[in-house]
Structures are given as structure tokens and as C-alpha cells.
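One chain of protein is taken out of this complex; the other chains stay put.
Naming follows writing order (A, B and C), and every chain is counted from residue 1.
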Amino acid sequence: MASILIYLVIGLPWIGALLVWLAGDKRTTVQHILAILFSVASGIAAVALLFNTSSTTVINLDAGGVFGQFTFVADGLAVFLAVVATVIGSLAVIFSVDYMHGEKSLGRYYAMVLFFIGGMAGLVLTSNLLLMFFFWEITALCSYALIAFHNDDPKAVAGGIKALIITQLGGVGLLAGALLLFSQTGSYDFNRMIADPGIIDPRILSGMAFGCLVAAAAKSAQFPFQTWLPDAMEAPTPISALIHAATMVNAGVYLLARFFPAFKGVPGWTTAVILVGMISAILTAIMALVANDLKRVLAYSTVSQLGYMVFAIGCGGVYASQFHLFSHSIFKALLFLAAGAVIHSVGTRDMRQMGALGKQMPLTRFVFVIGSLALAGIPVLNGFWSKELVLEAGLQHGPIWAYAFMLLSAGLTAFYTFRMVYMVFYGKPSSEKHVHDAQPAMKVALIPLAAGALLSWLLAGPFSSLLHNSLPAHEIHAITTTEVLMEVLAAPATYIALAVVALGLIAWWQRQHLGGVAHAFRWLTAAAENSFGFEAVNAGIVRLTLGAAQKLRTTQTGLLNWNIAGLLIAFIAVILILVVRG
Amino acid sequence: MLNALIAAGIILCAIQAIRVKKLIAAALWLAGCSALTALMLYLLGAPEIAVIELSVGAGLVTVLFVFAINIIGDEAPVRMPAIPPLVAWLLVILSFGTLAYLNLPLLEIEVPTLVTIPMAASSIWEDRALDVILQIVLIFAGVLGIINLISDNSSRESKA
Amino acid sequence: MTAQTALTLLLAIPLGAAPVIYLAGRIALKTRVKSGGASARILAVLALLAAMVPLYYAAMHFTSTGPLTLDINRISLQMDGISLLVALTALILGLCVTFFSTKYMQNDEGEEKFFALLMIMIVGIIGLVCATDLFNLWVWFEVMAVSSYLLVAFYRSQPDALEAGVKYLVQSATGSVFILLGIALTFAQTGVLNLHEIRLAVSAGGNSPIILSASVLMLIGFGVKAALVPLHTWLPDAHSQAPSGISAMLSGIVIEAGLVALLRSTGAVIVSHTTWGYLIMAFGALNLLVGNLMALRQTQVKRMLAYSSVSQMGYILVGIGVAVYTLQPEGAAGGFFHVITHSLMKGAAFLAAGALLYALRMAHHNHEPLTVSDLDGASQRYPVTAFFLAVALLALGGLPPLAGFMSKWQIFVAGFQSGNSLAIALVIFAAINSVLSLGYYAPLVNRMYRHEPSDLVKEGKPISWVMVLPLVIMTVAIVALGIWPPLVRWLTTPAAMSLLAIFGG
Partner (left out) sequence: MTTIPYIDMLTVMIVFGIGLYTLLITRNLIKVVIALQILVKAGMIALVLAGRINGQVMTGQSIALTVIVADTIVAVIALALAVQVKKHHGTVDLDKLRNLKG
């Protein structure tokens, strides 16, 4: 049963992709219908898979030789992420019906989205590290193709290529990890390693651990690879919601969570993970304070929230991190889709050109505010519970300075969230244009997500038992929802955090009176606007490479004599090497 | 002794072939080089190949060179060599210095005196028949290509 | 069909077809002026199809009984794993190219010569990889080289094609004299020419400086054809100026055949396989770096693809270098797998670029090169061709699950399994290079999917199905090999074993 469902979850979107592509751009209605049908079907299959979880391998295809056994496992972690990918994927597809209405090359769009959904499901469901790498690359490829979807726009193309190259560079870390695993154990099945990390030489294990951290940081846009995600916002907004908020960027967190039992013993690894998460969380929270592009603010906040999850893993809170991932997928997809409805109707992403949109778009405002409250960590929305769990884990198991920084960024989160809501929906109107509220298909996608943001925390108990039952190595305790709630409410961390969040809100309220403070931190905002120099470093590396390439071109002189000279130089070099080595 | 003389002649001809400015003269020096090579091959005990080298290398190829040079014409010699002569010298000396050094042991080999000179034909046709077949292929390919290279281009335009 | 007949026919059919094609073309030209090339075209395709039959039997014999030998007096030809793999690749690629060229070369003057020379080149490649005699190897090599000189300079009224032809010829001829000297030294030292006997004599004789210099001479001589950096300088010129079908052949199989010749000849004369393995890996690293960096700033499509061949050669060299170093078959299997996938990917890329070049420029009697910006929005007008080109490029960039990734992966695994820290570092370097290569493949793919087509695309002529069919076949193969790499294990494993046999493992 489980094996059939896995085939369906991965295969249905891919078949759908092919059919949409074959349908051709002249039959757009057929394309819309096909895309919805196949994504929803895959979502249903994934939900059905929730009731068939186990920690044993359910599919095993022998690819032979150096390609190993293509294995799939439907354990809790995998199935939960597959559900997120397919369900939010279906909602994004439904949202696209209105959002992408009248776009050219719709076939390419839907085919890539569906291909992505299947790839993401495969990425989490497989237990073969090589196969995981395949799916990893597939998701990167789809993300690239969709960021560069409007490829008449040089910014979109540049953003796409940047995302592709950075995630691919990170992919090298995963590739090295897979190669090391295979050369050590003769198989790519990582569950063996997770169950017993001792089978691998400690030095090799440490190489794998840090390789995976690099891969995860690149994929989840964590420090120091965070620069690609804001640029990826050139993608159509449903894509930002699906790929760059709810699913693909979580792959890095998933990777760390998956391998946590194996790597936690590696010296320095957990500290490195904590550092990566903390720096990402705080830096991008500051950047979100000063950004004026609506989608960029959301992108920075995504990086920041992913930082929370990474931090939680570093502190040993796998459950907290996954629960926050769950909440975040819902409220961030909601925020992005609602932002998409705003952008679609206003026609700009610059928040300075918005304002007072609330009256004209009541429904959008309503859901956006719900998402924002969840993001800011206001009780009783889902973001509150999961963020508190993360902070609690940090207080209990992490270093205190890291916890302090995480608290600070919780405050900042509240601040920039309210700034964003105010700039978009309240304040003074900045344009006389008539805007319309979300269209029907958009509503279909927004309302379930809003409901999710309000209520998904009720699933905390079942979620923990799901992870507990099928992930023996992760040592996650099964607790009921009430226990979770009690734990959160009883912990002092919660009240500290709430106080900080309230401080952030007060700071926002009293922003006029805080002019002096803002002035004092002028240098910080200036640095944040320049993304703390990371863009410059990126540009420098690109310039260096291109410069080297340009310099190297002079070696191809086009003069025959030099070509012959090259021949002789090689001859001399080789003969000298051989004579010296004997 | 004769060997040494011929060797000196070959080297002289080779140097002259690259030194002289007029291309026709260079082609003729090359012919001389070829003829002396043929002589050397004869002394090495390869009379048949010497004859062929004489007729093909010194004869046919020279004729072709003269033809080609006639069509192309002598260009005014350019003074500036394309790459600095010093670099060129360095490369040649380094490469063939090491090569010659490595091959010093070859000089200590005793060469047996030739008693009789066997007929080459049997060896060529029997032992290395495949090479001979391939010579035909080579000639065919070469001829095809040369026809293509030298045939007039004008017919194409008329067809197109 | 006996093994000997199969091998004979495999060589004889295309070889015999060459003059027939030429004569048929000429006669048709004399009698019916209009369709001079038609008979030549059809004959060429038929000859290659016919050659598939003996190859099938040869493969059957090989898989059941091992290498098959054909003795022609004292020289023998042997079909071992490597030759079977290269011969099969050459024939399939050759068939695709010939079929493609029936349209591409249509109305070009000298079409019959083109096809005749193409046949000779294919025979040259097959013979080259089957040769067991050092000198015979050189002769086959010359057959392949001579026919390719003329094919590179086929557009003899194009100044750039002539320039490329001249450079290719001079560099290659210099290389072949190096080989001759190497052969002479080997022959002087060992007194035999059969590669196996040379190997025995060399291992008995120990480390002789003469043999050492001979091995370097042969490495450099064959290295010119195999495009080892810094001997690669002819490649970007020749590959970009040749007719597109020939570019596909040159990149797809000729440089690999050069590599096989290099391995066969040097394998017989080297003493220390570890040093040699390091050397090949070093060339691999150079090829990767130089090829990628040079490709990064190219504006001409075919020139960019040519440089990418230099870097793809690097992967093959890394795989084979690891195998030579460790004397374990995995690396070689990966390297030879990459030979197959590269010939498919680069063949498809060159043919697709050629089809676009034909439609956009040559059909308008314009011989200017196709630049990257000319392909803007090509997918609007040529959705199928653009898609195939995109698949080929992404496969070359090593994106799973396409074939290019699988072969690279096998090479990487071998590098890690060797346990040598240098090899592991090299693999990481190769993987990063693979990412770097996306820096030039991805923008090209992007351009083709732009909404606003370039003027050239708007005025482009339609592309005939004749040009698309080979692309379909190759693309299907790329995807199939990507999804199920074991499909060619029956070819790559024996080839790896043969390589180890060459190096005395």
C-alpha cells in the first residue's frame, strides 16, 4: 500500500507535468484543469500516506553497481514534508489559475511546478543519498527555471542563475557526503548510518557532517549563502510561496534534522549549526526592517525563520524545529499568496507605492493579518506555539548568548511584520488606482491556509507521535497536544519571549519617539541596506572568475606558432616530471 | 665517413631550406635534403625505400611545391618572427636536449653488419599487407579532399 | 557469421561504400544536374545501417567468447571491450550525423565527397581502436586525421574554415611526427611492434630512458588529437568552423578515439602506472579548468560547445587517470561511460545548434557564425529543436537525472573509492567545475526561452524532420541512460577491463 502511494505521490505530478506540456499553450483551460487535477491527486495520495508510515524500506529498486539500491522509506519526517509539498503545491497551483491568467508559455510554468512537486516529494521520501541528491538537483533546476520564468527580464535571469549556482555549489557538499557514505559502507542507504553512526570512520563522518551543513545552508539560504533567496523573488509569486517559502528551502532543514542523530556526536558540529542559524536569523531580520520591496521583506523573514529551525536543530530540538517548519510553511505560504494577490492587483512590489489597501481588499487584509500575527509569534496562532518551542529548546540546551540573539530577532520580527502590514494595508493611500480583491481561485487557496495558520497548532500531539513512531533514532517523545500547550505555557521562556515581542510592538508604535535610537543605529541600517556586504562578496567572486576567464582567453592567441609552442611546453613539462619522479 | 658527410649535408640542406628567403629556393633545398636522406636510407640498408624517397620526396613533392609557390607567389619576407627567437631557441633546446640526453644509451647499441639485403617486396606485401591497403585508403581520401579543395567555387553560386 | 567475417565486414562495408558513394554522386551529377547528392546521401545512410549488422554479430561474439581477433598476415586487429564501445558509439553517432547531414549538406557542392570522406573517417576510428600493432595504429590514426582535415576545411570558400583547417592540419601533423619518433625509439629498443609484445619486452627491460622518452613523445603526439590542455588549441577553431555534423563527430568521437590511441600506445611502454595515472589526472584537471573558463566568455554557440568539449574531456581523463592509478576498473568504467554519454550529449548539442544555424543563417546563404544572442526566443519558432538543445546542454552541465550526471557520478565514486586524497580533491574540484559550467549552459538555455524572439529567429526557415530525427534518438538515449545507467554496463565494464589489461593490471 505504502509503496503504491509513494509511486503516486512522486509519479502523479510528473505525469501531470508531461500532460500539461503536451497539451500545448493554445489550450490554457485544459492546462489549468490538468495541473489542478494532478497536484490535488498527489496531495490526496500524500495525505493517505500519513496513515501508512513506518520506518522500514518500502520500495527497493536495484540500479546496480555504483548507483546502489534506489530505496524509499515512508517515515514520519518524510511523509509530513511530502504532505506539505503536495498540499501547499496544490494550493499554489489553484492560486495560479487566477494569478497566471493570460500569461504566455503557461505550459512551461505548470510543467515546472508539477515537476517540482514530484521532485520535492521524492527528495524527502527516499532513503538513498544518491537519489536524494538527484531530487535535490531536480528541485534546484525547477527553482531556477521558475525564477527565470520571465526571462525577458535580465534581473529574473540573473536571479535564477544565481540561485542555481549557489544551490549547486552547496550540492557539492551533499555530493561529497554521498560519495563518502558509499565509499565507506558500499551503499547509499543513510538509515544504516543514522541507526549506527559508528560504522563510519569518525574523520569521514565529520567530513560528511560539514558537507551536509554546507549543502543545507545553501539550499535553505542560510548564512553565508543567504543572498540568493531575495533575488529569487523575481519568480511569479505562487512560486515564491511554494518553492521559496514552504518547501524547497526547507530541504536544508530537513537534511539537518534527518541526519541529526548521526552527526550530533561530531565535535563542533552542533555549535556550527547553532551559529549558522543564529547569524541568519538576526542578520536577515535586520535587513527585513529596511527593505521596501514587499516580497523581499517576506524573503528576508523566510531566511530568518529558517534560521530559527536550524538553530533548534543545533540545540537538539528536532521536534521543535520540524513543528516550526510545519507552522512556517502554512503562514508563510499564506503571506506570500496574499502578497501575490496584492501585487497582482496593484501591479508593483514596492510597499511605498501601496498603503490603505485594506478597504479595497478586505479579505486579503484579513488573511494577511492572520499570517502576520502568526509570523510575529502572537498567541494563539500556530507561529506562537512553534516559535516558543524553538526558544525553549534554545534556552535549555543552547548557549545563552545564542538564545539572547534569537530573542532579539523575535522582537525584530514583530517590528518588521507590523511595519509591513501597516505600509501595505493601512496608512495613507499612495495611488489613486482602483484595486480589486482576491479573485475566486485565489480565495480557494487563501482561506484554507488562513484556517491552517489559526488552527494547525492543534496537531502538535499527533505530529509528535507521527515522528516518534517511525523515527527511532531521533528520540522524539510522543506527547499530546495538551502536554505541549502546558509545557509552553509553563515555561518561563514563553513569557520572556512574549515580553520581547511586545517590546518590538511597542517600539513600532512609538517609532516617532525613537528617532534618536534609529539615528544611533544608522550605520546598522545602512549596512543592512547593503545586505552586510554579502552582495559585494558575491559580485567580487563573479567578477574574479569572469576576469580570470577573460585573461585566460589571451592564451588562445590564434597564432599557429604559439600553438606549436604549447605542444613543446607540454612535452618539456611532462618529460621533466617523469625524469624527476623516475 | 660517408655517413658523416651525408649527415652534414642533410643538416645543411635543412638549415638552408628554412633560411633562404625565396620560397622556390627553399623548395629546392628541401629536395636536396630529401635526396640526401634517400642516400642515407640506402646506406642503412634500405635501397627500395631510398628509391621511393628519391622519386616521391625529392621529385613529386618538389614539383608540387613549385606548383603551389607559383600560384601563391613569393611574398615579401617578414622580418619580425611571430614569437621571440629566444623563446623558440629555449623551447627547442630544452625539449630536444632532454630527448637526446635520454636517448644516449641508444648510441651504445652494436649494429650488426648487413650480410645480404633481402627483397623488400615480400615483406611489404606479406607482413604488413594491412598498411598497404590503408595506403590506398589514404591516397583515396587525399585525392577526394584535394579535388574538393582545388575545384572551382564558381559552380556553387550558379547552382544556388 | 564468424567473428572474423564480422570484423572484416564492419571495416569493409563503409570502406567499400566510400568510392561507391563518390562515384554514384558524380555519375548522378553528370546525368541529372539537380539532385547530384541524393544517391550519395542514401548510399551513405545505407552503408552505415549495413555496418550495424556485422557490429551486432561482433558484439554477440564478444559477449559470449571475449575479444575477437582478425589476422591479416602478421598484423592483427582485435576487438576488445574498448574497441567495441568506441566502434558502437562511432557508428551510432556516425549514422545520426550522416542522416542529419543529408539535409544539412544538401545543395553544398561536393556533397558526395563529404559523405565519402565521412565514411573513411568512421572506418578510421573503428580501425584505430581495433589496432594491436603500434605502427598500424599510427596508419589508422592518419586515415582518421587525413579525412578529418578535409572535412574541417570543407567550406573552402570560408576564410575562417580554411584558417581552422590549416591550424588543425599543422598541429596534428606535428603531433604525428612526434608519434613516429616515439615508434622508432620503441622499435629500436624492443625490436617488436605488436603492442602486447612491446609490453612484455618493456616490463622485462625495466626502466629505460629511451622508452620513457618514447612514451612522452607518444603522449604528446596523440594528446594533440585527444585535446589535452595545452595541446588543445586547434580544437575550438576546428570544431567551430567545421560543418555541424563534423563538429559533432569531432567532439563526440574523434577526440575520444585519439585518447584511446594514446592509452593503447602509452599503456604498452610505461613502467610505473601510478605516475602515469597522476599525469593523466593532472591533464584532466587542466582540461576541466581551462575548458570551463574559456567557454565562460564565448559569444559564438559552436565555439562555446567546442570549449565545453575540452572540459568534458577532463572528466574522461579524471576517470581514466584514477583507473590507471589504482588499477581498479570503476574509474575506467565511468570514463568510458562518459565517452558514450558525451558523444550523445555533445553530438545532440552540435546537431541542434547546427540545425538552428542552418535554419537561421545558412538557408539564407549566410556563413557567419551563430552567436548566443541569435538564439533569443528560439523556442517560439523551433520548440522541438530548442527543447532538445536545452536537454543536451543541461545534461552536459551534469544535472540529474540526465545521462551526463550519471557518468560523472561514476567517475566521482571511483575517485572517492581510490582513497587517495589527491584523487578526492580532484573529484571535488571536478564537481565545482561542473557547477561553474552551468554559468555558460544556463544562460544559453534561458535565451532560447525568451518571449521576444530575435530578428534572425523571426526570419528563420523551418527545420526539416530529417534534422530533428537524429536529435530525437539522441535525446531519448540521454534521458534513458540518465534514468537507467546500467543499460550500458555490458559495454563499459569490458572496456574498463580492457583498459586494465593494457596497463598490465
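Going forward, a contact is a pair of C-beta atoms (placed from the backbone, for glycine too) under 8 Å apart; a residue touches a chain by one contact, two chains touch by 3 or more.
Keep in mind that this is a model prediction, so the values were computed, not measured.
Remark: the omitted chain is touched by one listed residue; of C:S208, C:S240, C:S311 or C:S343 this is C:S240.
Mapped onto chain C, contacts with the missing chain fall at residues 135, 139, 142, 146, 149-150, 153, 156-160, 162-167, 169-170, 173-174, 177, 180-181, 183-185, 187-188, 190-191, 193, 236-237, 240-241, 297. One chain is missing from the display, and on chain B it is touched by residues 3-4, 7, 10-11, 14-15, 17-18, 23, 26-27, 30, 33-34, 37, 40-41, 44-46, 48-49, 52-53, 56-57, 60-61, 64-65, 67-69, 71-73, 75, 77-78, 80-83, 85, 87-89, 91-93, 95-96, 99-100, 103, 106-107, 109-114, 117-118, 120, 122-124, 127-128, 131-132, 134-135, 138-139, 141-142, 145-146, 149-150. The missing chain lies against chain A, touching residues 553-554, 556-561, 564-565, 568.
Criterion: only the chains that are shown with their structure count from here on.
The touch graph of the protein chains shown is complete.
Note: centroid distance chain B to chain C, computed from Cα atoms, is 30 Å. Here the CA centre of chain A is 42 Å from the CA centre of chain C. Shown for chain C are the residues that touch two or more other chains, namely 212-213, 217. Shared contact sites, meaning residues of chain A that touch two or more other chains, fall at 560, 562, 569, 571, 575, 579. Partner chain B is touched in their complex by these residues of chain C: 15, 18-19, 22, 72-75, 77, 107-110, 113, 116-117, 120, 123, 127, 135-136, 139-140, 142-143, 146-147, 149-150, 153-154, 156-157, 185, 188-189, 208-210, 212-213, 217, 365. Across the interface of their complex, chain B is touched by residues 559-562, 565, 568-569, 571-572, 575-576, 579 of chain A.
Residues of chain C touching chain A in their complex: 166-167, 170-171, 174-175, 178, 207, 212-213, 215-217, 219-220, 223-224, 228, 230-231, 233-234, 236-237, 272, 275, 279, 290, 293-294, 296-297, 330, 334, 394, 399-401, 405-406, 409-410, 412-417, 419, 427-428, 431-432, 434-436, 438-439, 442-443, 446-447, 449-452, 484-486, 489.
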